[in-house]
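Heads up, one of the protein chains got dropped from this complex, but the rest are sitting where they should.
== chain A ==
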Amino acid sequence: MTPEFQKDIYYHMALARAVDDRMWILNRQGRAPVVYSSNGHEAAQVGSAFALNRGEDWIVPYYRDLALVLAYGMTPREVMLHLLGKAEDPNSGGRQMPAHWGLHRRHIMTTGSVVATQDIHAAGLALASKVLKDGRVSVAYFGEGSTSQGEFHEALNFASVHKLPVIFFCENNGYAISVPARKQMAVMDVAARAAGYGMPGVIVDGNDPLKVYEVTKLARERALAGDGPTLIEAKTYRFVPHSSDDDDRVYRSREEVAEWKKRDPLVTFEKYLLDNQILSSEELAAMQQKIKDAVNDATDYAEKAALPDPSTLGLYVYHQ
């Protein structure tokens, strides 16, 4: 892995964190009604994205995946347009709630809010890839809570029976809103569920982008070789409440959050890059300036952009 590649991973993780921080500020100022965050999940998301043929392979994200879509080529401006519900929002033209991604141009599948529906879509995208032999792999992203849904299990089963080129990527942050994983499943690891469907289940440290990159790369090779799907479980943590409408103090202790914060993927990866002289402090400062500029530009651009015209309400119910 080249130093440039590693720096690029870091850049996207830091960009995502900065965009996210800005979104929360806009929310607190009453300028953005709701925020869903990737804060804490950046290593899992960016590390896995970098193992894909970005823009060609399909990703099927969920609302947690800001860092993922940025790494996959959505621009900060596009993210902010979406957050503020502007007409130019390429995800939905202001129709969907923030964090409901979808960008055909970059092969980011459109997504709703109903958890686990997307797992089956990834299998379907991969079914087409198998038939068309287009060399694409599809990756479904989802939280551990959503693995309680029947559709998750149906997706794994279908994909494995037909050896589809798909990866199921679980971002296990230990909670589904307030509900801890132990009330969600009677096994310790989501990865254990893979065995029931005849596919490998791989556990990876979701706060280490390089490890995530490695396991995703292997899963992709396996998919392309026709060996079928892999279930990857990235163990991670969200540092902020479920959304800006949530108060996480009700269901998890400040000590627990502080303990995980010691392993903040952004901080540890930055330290790794500096300690190993992959990144110099001058480069880091320049990168931080670039990110700041990008976030300011995106915010200004999106705030000035027009809201959708009410007369467009009825457009695109059907093909036109």
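One rule holds in what follows: a residue touches a chain if its C-beta (ideal position, glycine included) is under 8 Å from a C-beta of that chain, and two chains touch if they have at least 3 such contacts; residues count from 1.
As a convention for this text, contacts and distances are computed from a predicted model.
Of the names listed as "Sarcosine oxidase gamma subunit", "Lactate utilization protein B", "ABC transporter ATP-binding protein" or "Alpha-ketoacid dehydrogenase subunit beta", the one that matches the UniProt record for the absent chain is "Alpha-ketoacid dehydrogenase subunit beta". Residue-wise, the contact with the chain that is not shown comes from A:185, picked out of A:127, A:185 or A:257. The residue touching the chain not shown here, chosen from A:7, A:54 or A:95, is A:95.
Touch with the chain that is not drawn comes from one residue among A:1, A:114 or A:161, which is A:114. The omitted chain makes contact with chain A at the following residues, 33-34, 85-87, 92, 94-98, 100, 112-115, 145-146, 148-151, 176-179, 183-185, 245-246, 250-251, 307-310, 312-314, 317.
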